[in-house]
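Missing here is one protein chain; the remaining ones are kept as they sit in the complex.
Lettered A and B in written order, each chain numbered from 1.
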Amino acid sequence: MLRTATAVGLSLLLTLGTAQAQTLRFGLAEDPDALDPTMGRTFVGRIVFSAMCDKLVDITPDLKVVPQLATEWTWSDDGKVLTMKLRPNVVFHDGEKFDAAAAKFSLERHLTMAGSQRRGEISAIKQIDAVDDLTIRMTLAAPFAPLMAQLTDRAGMMVSPKAAQALGDKFATAPVCAGPFKFVERVAQDRIVVEKFEQYWNKDAIKLKRIEFRPFTDNAVKLANLKAGQLDIIERLAATDVAEVKKDPKLKFASIVELGYQGITINTNNGDKAKSPIGQSEKVREAFELALDRQAIVQVVFNGEYQAGNQWLSPSNPNYDKAFPIPKRDVAKARALLKEAGVANPVVNLMTPTTGEQQQLAQVIQAMTKEAGFDVRIQATEFASSLNLAEKGDFEAYLLAWSGRTDPDGNLYNFVACKGPLNYGKYCKPEVDALLDQSRTTTDIEARRKAWNGVAKATLADRPVVYLYHRKWLWAATAKLSGFTEYPDGLVRFANMTLN
Amino acid sequence: MTAATLDATVIQSPLKRALRRLARRRGALVGLAIVLVFVVLAIGADVFSPYDPTATDWMAVRKGPSAAHWFGTDEIGRDVLSRVIHGARASLMAGLISVCLALGLGIPIGMIAGYAGGFVDGLLMRLTDAMLACPFLILAIALAAFLGPSLANAMIAIGLSATPIFIRLTRAQVQAVKVEDFVEAARAVGNPPWRIALRHILPNIVPALMVQGTLTIAAAIIAEASLSFLGLGQQPPAPSWGSMLNTAKNFLTQAPWMAVWPGISIFLVVLSFNLVGDGLRDALDPRHRG
Partner (left out) sequence: MLRFLVRRFAVMVPTVIFVSMIIFGLQQLLPGDPATALAGEERDPEVIAHIRAKYHLDDPVPMRYLRWVGGVVQGDFGESIRIQQPVSQLILEKLPVTVELALLSMLVALLIGIPMGILSAVKNGKVADYAANAVALWGLSTPNFWLGIMLILLFSVELGWLPASGYVPPSEDLWGNLKAMIMPAFVLGNAIAAVMMRHTRAAMLQVLSSDYIRTARAKGLVERVVIFKHGFRNAAVPVITLGALEFGQLLSGAVLTEQVFSIPGFGKLIVDAVFNRDYAVVQGVVLCTATAYLMLNLLADIAYVLVNPRLRA
């Protein structure tokens, strides 16, 4: 009995060994949504796109913009015209030529297609012209510094005009781009398969033959599949599993600080729920922040793997404002502030996602702030409901993560500008809005930093958002994988990756 | 002696007999003892637990069993022993109350359907079928949306979703029993339907219901875990065994003690309820000659 079982096991290992050569099996944390760069809205979707769809420009791990489908670009002096030279001899997966007309088509599709998720990102573009076969010119209504950063992501992805016109809003069922891998098939919630595109402009850098993306929503299961050899790489490893992966000689580990943040949005100005002690009193909010020990939070909940932070950018980001370091925990001062505010034991209803990690985080926050006199009540709310409550202003405090954008504006404007669509607490300060606009209309980084410094001075004192920490993108892979590079946007560049 | 006391003795004596029979079943007694221990622990949780079950200790996160923490500590440094003791409260309540709700609704509806037959049966069974066909989670989320997430609402959701099983089971049993000779005989001598239902049919369907009931308690304790997972069960930081197990699965290789104790507790309680259920089944069975 045991002998046959072992024999079966051996033959199984042998078959697995041959079948997986140069097929990368990628464990995603969830199932992506529509595979159309114009309609896509999930982070996991972007990982799949990074295999299929090249962009006009890309970023380096230290966030510099570098050529991809566009080889060079210039801004006009008034910051309103962007001219890009396109890479010659590039074809889409269906053999169609990539040229200025195709680039214009893709950008206009992002701008005008009904339900486009990209429109808001590049709505500054007023007109697109194909100057010649390989030159494209974008004219802006007003200078908009974050545009380049947007073109490094989905808004800069180019799709085949022929396929897009043929498929219309069904493009997601058979996407055709100009990236290193072409779409083969998708079985919802099971797998997405792509294979190497032999006419890719940079095909020599592509060593993998095939990639199979498979969703695993449970962290423990995802890791078990990697260890059992069903997967070659997994994204978003749980922070508490890092030590285990590092110990395993058959596995590799990689990590980099994210562009986003985890914070608590406080309802200061949106409806009746803003009438809470924490919503009304800046002193109570300050006391709340002083009651938190961010380093301990990161240590306890995430084994010290994440990075504590107090701004919309992580302390390791070049645009982090060093004038405002992470405040030290000071329970005595927090108590004193609460006394001044006239509420010794304020109740704070904290709307929390239902995931285990977030619940754990909320419980740690609850325990820490209790020492200063706060009574934090955790309201576990599943995601779709919480969004609705947030928009209606039916919350006091909302534990919320933001995945982050390459340009700092993407972490800031929508959250603290008076009309920002993600400003759930309806925080509104005209002087903050003025500074934000200033930061958007100049491409000079020093001028932008000066404006952000003003924003920091105001918002870090008013605390419409209490920033807590910055996650790290954590990957685990089989030791056989080489050529993997971490990028702070959490996406994967498949060029030069090999399985030995 | 008044009629009332006379009735009381008549009703009491079979119960006494049943209890006497129950006392002879060793397994049932052991089960009963374990259930009682947990009930006492649940009621006196504040007295028995060495620590506050929600008190965190940053210096002792996921530490193994020690003299200070017999069962170790959990993911944010809370005492696992104290949480297991307090968790008994939520889990026993989730199991017992939801099953009582399901029995309270299921038995009468099932008896009416099975006994009445015809149009009434048809209507009730269509309702039951439609309810059964709606997945548990949708029902639970909709309920939680109405009432707000809490342990009580989780129990209502679990109870309601377990009800159709009891309706179907009761009805099937009633249909099987109502054609037996002794029911025919009772009807023939002019007993009213409610009396036949209570005196002749109910005792005969109790064994199957008892078994299903004790099993459902177990399922309900575990269902509470799934609901906690969706944020619809016991609200943190208060513990339940199910939510403890749920968290523990993320730390299986690093902190196995987090899983072992709530796991053992669930197993013991489930086993005990079933032993008691067996004992009751034997003791209540009017035809049992053992």
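Quick note on the criterion: contacts are C-beta pairs under 8 Å (C-beta built on N, C-alpha and C of every residue); 3 or more make two chains touch, one makes a residue touch a chain.
Keep in mind the model is a prediction, meaning the values are calculated, not measured.
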{"item": "Which of A:Arg137, A:Lys162, A:Lys227 or A:Lys370 contacts the chain that the document leaves out", "value": "A:Lys227"}
{"item": "Among A:Ala254, A:Ala336 or A:Leu422, the residue in touch with the chain that has been omitted", "value": "A:Leu422"}
{"item": "Residue of A:Thr83, A:Ser255, A:Asn303 or A:Asn414 in touch with the missing chain, whole complex considered", "value": "A:Asn414"}
{"item": "Residue touching the undisplayed chain, where the options are B:Leu32, B:Ala197, B:Ile266 or B:Ala283", "value": "B:Ile266"}
{"item": "Selected from B:Ser150, B:Gln175 or B:Gln254 as touching the chain missing from the view", "value": "B:Gln175"}
{"item": "Subunit B residues touching the omitted chain (full complex)", "value": "27, 122, 126-127, 129-135, 137-139, 141-142, 145-146, 165, 168-169, 172-173, 175-176, 179, 207-208, 210-212, 215, 218-219, 222, 225-226, 242, 245-246, 249, 252-253, 259, 263, 266-267, 269-271, 274-275, 278, 281-282, 285, 287-290"}
{"item": "Subunit A residues touching the omitted chain (full complex)", "value": "5, 8-9, 12-13, 31-34, 36, 39, 41-42, 114-117, 119-121, 169-170, 172-173, 187-190, 214-218, 220-221, 224-225, 227-230, 382-385, 387-389, 391, 402-403, 414, 421-422"}
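The rule is simple: only the chains that are shown with their structure count from here on.
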{"item": "Between subunit A and subunit B, centroid-to-centroid distance (C-alpha), Å", "value": "45"}
{"item": "Subunit B - residues contacting subunit A, complex", "value": "54-56, 58, 61, 75-77, 141, 145, 149, 229-232, 235-237, 246-247, 249-254"}
{"item": "Interface residues, subunit A side, partner subunit B - complex", "value": "219-220, 238, 240, 243-244, 296, 299-301, 352-354, 356, 359-360, 362-364, 366-367, 378-382, 385"}
